[in-house]
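Of the protein chains in this complex, one is absent; all others appear in place.
Every chain is named by a letter (A and B) in the order it is written, and numbering of its residues begins at 1.
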Amino acid sequence: MAEKRTMTLNLTEVEMKGLEELSRRKDLSKTAVIRQALRLYQLIDTRLQRGEKLFFEDEAEKKKAEVMVV
Amino acid sequence: MSKSRVNLVRRGDGVLVEATLVDGVEPSDLISEEDWQGLILLKTAPYVAHIEQDRGRPLVYVDYLEVAPWNWRIPALGEEGQYKGIGSILFREAVNLSFQEGFHGRIGLHALPQAETFYENACGMTAIGRDSKKQNLIYFEFSREQAQKFLQKGGDS
Partner (left out) sequence: MTGKTKNDSRASDAWLRHMADLEDHCKSLAVGGLAHELGLIRPGPPEGPRVFGRLIEFARRARGLSLERLAEKADIDLAELVALECDEDIAPTPRTVYQLAMLLQLDTTKLMVLAGLAGAADPDLNQAALKFAARSEPTAKLSTAERVAFDEFVKVLIERSDRA
């Protein structure tokens, strides 16, 4: 497995709660959640850089809404 | 993004295996070696499980799996191939990665028609259904239990 480096992460109470909730729901360690979040952020960012757009689609309501990602 | 290459000992000397997982290598740095035997490309995001008990939870998706041509077994042409089981070894690495990432061995992949037997019977995966977005290929997944069983015992013939 690739070499890993350690980082300290300071989170607010709310952020920590959110992280714990995700961790529970996804049955992932908090670290794993953060790593997944990072991958998703990179994925999304790469495609946005290419000029693509990110949408949420509601098939039932037949609606599509663009997701603005900073 | 992980890439895996396998170094093996020739059949006659027994089956000692070393699988090297190459992670985070820039494509421009990738140089094929004399003893390249197989290639697997895995995605750790953004694929999630469809299987009931772990629906929506992340899994490792197998995007590409290839055994080097000099290892192919083509009985009709008398070709036995140099090394055996390369595909299985690489696939096992995918399962190992899934455990390492905290995904409990969950795997997802779309199988070509001629490979359905391997994944369903030889590996013991669950056929979830045909994916109209991928030329109606069948999408397979490993549940946690199936992944464990695969690592311990391999599949059933």
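The definition used in the following text is that a residue touches a chain if its C-beta (ideal position, glycine included) is under 8 Å from a C-beta of that chain, and two chains touch if they have at least 3 such contacts.
A quick note: this is a predicted structure, and the numbers were derived from the prediction, not measured.
Residue positions on chain B in contact with the hidden chain: 1, 3, 14-15, 17, 27-28, 30-32, 39, 41, 43, 61-70, 72-78, 84-89, 91-92, 96, 99, 105, 109-112, 114-115, 117-119, 121-122, 134-135, 137, 148, 151-155, 157, in rising order.
The rule is short, and it goes like this: only the chains that are shown with their structure count from here on.
Chain contact summary for the complex, chain B toward chain A: residues 21, 23-24, 44-46, 54, 56-58, 100-104.
Those residues of chain A that touch chain B in the shared complex are 1-2, 26-29, 31-32, 35-36, 39-40, 43.
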